[in-house]
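Every protein chain but one is kept in place in this view of the complex.
For reference, chains read A and B in written order, and residue numbers begin at 1 within each chain.
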Amino acid sequence: MFILNPQSGIPIYRQILEQVRRMVASGQLPPGTALPSVRDLALRHTINPMTISRAYSILETEGLLERHRGRPMTVASQARNHSQLPKRLQQIGPLVEQTVMAAKQLQLTEAELVKTVRREWEQNDE
Amino acid sequence: MKAVARLVWTYFTGTLVSRVFTSGGLILMTVDFCILITQPRSGEKLWLAMLGIIIFFVGSSLMPLMFGRLARGHSAGVLPGGRFKLLLSAYITILLVAIPVGVLAPAGTLSGDSSIPELMKDPRIRDYVLQLVGIVFTSAVLFAGWMYLAMWFVTSQRNMAGLFKGLLVITLVIFAPAREIRDLTVSLTWNLQQIAVIWSVFGAGFLLWPRFKAARARRNRERFTGVARALAGKTAGREFDVMLGTSNPLLLLVALAFPLLVATRFVGEFPAVWLYFLTFCCVLTGAYSSLAAERSRALWLRGDWSRSALFASVERSVWRHNSVVLGVLLLAMVGIGEYAHFSARMLLASLPLLALGTLLSTYLGLMITRGLRWLEIGYAIAVMLMLLFMVRLVARENADLGNVFALELGLVALAFLLRFIARRRWTQIDWMMCRSGRLVAARDA
Partner (left out) sequence: MNSSTVEASKLSKAFGNKQVLQDMSFGVSPGDVIGVLGKNGAGKTTLLELMLGFTPPTGGAVRIFGHESYSLPGSIKARVGFVPQQDELLDQLTVADQLRVIASFYPRWDSALITRLCEEWGVNLYARIKSMSVGERQKLSILLAFGHRPELLILDEPVASLDPIARRQFLEQLLSISADGERSIVFSSHIVSDIERLANRIWILKEGRLDWQGDLDSLKESIVRLHIRGAGAELPAMAIPGVLSLQRDGAFATAVVRDWTPEVQDALEKSASVQIEVEALGLEEIFVELHR
């Protein structure tokens, strides 16, 4: 599944991170796919399992992978969406820029703006 | 049976060299036989016969080599009755080599006398001649057997142990019959008994060897695959000795035996033999013990010994080994005392000296925990000189036993001192400094 090069200057865990992120974004790893266990991967590539489990942990924190007790880790169902996070942030960027410029012109502090945004966020939830 | 015949034929004619020697020997012997029965008796003609016999014997020297190879190979086990046929071929070869001796020797003794045919009509003389032939033949059988055995050891083992074993056998073979002949203890019945015993023991051992090896391998496999060992940290004596190199006193004894025998035969005069004995047992047992420090390295992580407990165990193990060697040497000393007619008081003074030599050299060896430096060499030379001085003292006929014993007690005290030093060094043993070679490696690693 992965192409890992222990001799590369890029640490192995980072290689796994990048490859998993890429494969999830491109749809090669659809949500629900089971990933090879740490032990399997370690033995297949003859590399230290700690570096693999570090990668898996980071990916789990990022929300790309889900951990299941007694079963191998799987690609999270929200993964597709999460991987588009940078893009979505990019989309909202101009609006945020406008809001910030306006707030500064009105001589509002950052804290006051954040308070307003938060109030709006909570109101929207209802 | 055809296989046996073919084997024997190959022993004598297998290579060009053996063909040359076999045929050359046969020709010589035949020529000499003719000369012996037609010409007057004379010594030189007997030498020619002997030469022929020796050449013929050399022609058959393929036998021990092939015997060893075939015995070890698979064919002996696979062919029906393979081992038995091999054994038979060896025995037949021995007989074949002995026959010329049995024929030529009496021919040499009785030759050239025109009255022989008349004398032969007398039954008693016939019996005597037959006895003679029998004795010579059986002695030749025995002798040839031992020579082949020695050659087998030397060619099959191809290391120092094999060479020593072979030389030991040859030495025994040369000296024992010589003694028998000198003391006129040789007889036909005794020879036949020897042949019967030796051949049956060897034959039985040879035929049963594969079964023994299989049983041993099976036992190894069983012990090896799966039975949990219930040893609690300490070890059974043997493995410890194996690691330390002290499990087999025989090696040292064999190394000592050959030069000892040579010394007793050729040196003879006892002060020299003494020196030889003592120097030898000192150097060798001390050399053996000096390996202990280096080899104990592998034991450090294997058992519950502190360094001082390790010294105690090593000391015990070294003595288990050296005491056997010392025991044999003491017996040999008594034997040689008999042989060279030592006086009782000399024996009394000398036996403790042997023990002292071993004692001192053992602890000298154990003291070597940092490689052989000038200090240790100095100690060793000093101790050797002291021992040599003692030897000269004891060897003098008018030696005062009181003095001798006092000095020997002094040496005992020295041994205690050496032991004290050895033990103190072992409690601080640093295995990175044990061997001078290792020290260099340590510096570079």
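Everything below uses one rule, namely that contacts are C-beta pairs under 8 Å (C-beta built on N, C-alpha and C of every residue); 3 or more make two chains touch, one makes a residue touch a chain.
In this text, all values refer to a predicted model and were calculated from it rather than measured experimentally.
A.B. asks: Going by the stated contact criterion, tell me the shown chains that border the hidden chain.
C.D. replies: A, B
A.B. asks: Check each of B:5, B:215 or B:298 against the chain that is not shown and name the one that touches it.
C.D. replies: B:298
A.B. asks: Among A:43, A:89 or A:117, which residue is in touch with the absent chain?
C.D. replies: Counting the whole complex, the residue in contact with the absent chain is A:43.
A.B. asks: Of the residues in subunit B, which ones touch the absent chain?
C.D. replies: 217, 220, 223-233, 235-236, 239, 242-243, 245, 297-298, 300-307, 428, 430-433, 438-439, 441-445
A.B. asks: For the chain that got dropped from the picture, name the residues of subunit A it touches.
C.D. replies: 6-14, 39, 42-43, 45-51, 54
Everything below uses one rule, namely that only the chains that are shown with their structure count from here on.
A.B. asks: Using mean CA coordinates as chain centres, what's the gap between subunit A and subunit B in Å?
C.D. replies: Roughly 80 Å separates the two chain centres.
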